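Note that one protein chain of the assembly has been removed; the remaining protein chains are unaltered in position.
Take a look at chain A:
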Amino acid sequence: MTATTPELETAIDRLLLADANALDSKDMPGWLANYAEEDQASYYCRAAENTEHNLELGFMFDDCRARLEDRVTYVNEIWAGTFQDYRTRHFVQRVSHRQVDARTVEVVSNFSVFMTPMDAGVTQVLAAGRYLDTMRLSDDGGAKLLFRRAELDTSVLPRYLVYPI
């Protein structure tokens, strides 16, 4: 697909918002559906502090499609009923993008995530940072995540994470 800039921007923004919506709805299959059906589809969540010191370890290290599928199992089956649930609201804003080839575009966007624990009901910021994405473009004009790294400015999380950022 050779997209014009407005078409490409629309495809990117649709995907960014679909992901925010799936996460904020706690719809883990919906979250997974935003990723490309390729073995190397991956999601990482890591403090920028680690990256800056060449430390690859992260909060979440799902470097293949199988691990993305397992994360749906963690949240929906393994951890069910053990944690204090919380609402999130993701605010995402595309800041730059670069088309690599006909099927691939690299996108940087800022995010902030508000968290409201269901028990306490007091809203606070869970994390702020950048998504470093590589997206796959399809013939129908849609986009999927091939690679996403949620790189957190927040090096000390204010609580444990259940859902991906």
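Quick notes on this structure:
As a convention for this text, a contact is a pair of C-beta atoms (placed from the backbone, for glycine too) under 8 Å apart; a residue touches a chain by one contact, two chains touch by 3 or more; residues count from 1.
Convention: contacts and distances are computed from a predicted model.
Missing chain, UniProt name from the options "Acetolactate synthase", "FAD-dependent oxidoreductase", "Ribose transport system permease protein" or "Aromatic ring-hydroxylating dioxygenase subunit alpha": "Aromatic ring-hydroxylating dioxygenase subunit alpha". For the chain missing from the display, the contacting residue among A:Glu9, A:Asp24 or A:Glu49 is A:Glu49, taking the whole complex into account. Of the listed residues A:Gln40, A:Thr123, A:Ser138 or A:Ser155, the one in contact with the hidden chain in the full complex is A:Ser155. Only one residue from A:Gln40, A:Thr73, A:Gln93 or A:Ser138 touches the chain missing from this view: A:Thr73.
If you put the hidden chain back, the residue from A:Asp19, A:Asp62, A:Asp133 or A:Glu151 that touches it is A:Asp62.
Although one chain is not displayed, its contacts with chain A can still be listed: residues 45-47, 49-50, 53, 55-64, 66-67, 69-70, 73-74, 77-80, 82-84, 119, 155-162.
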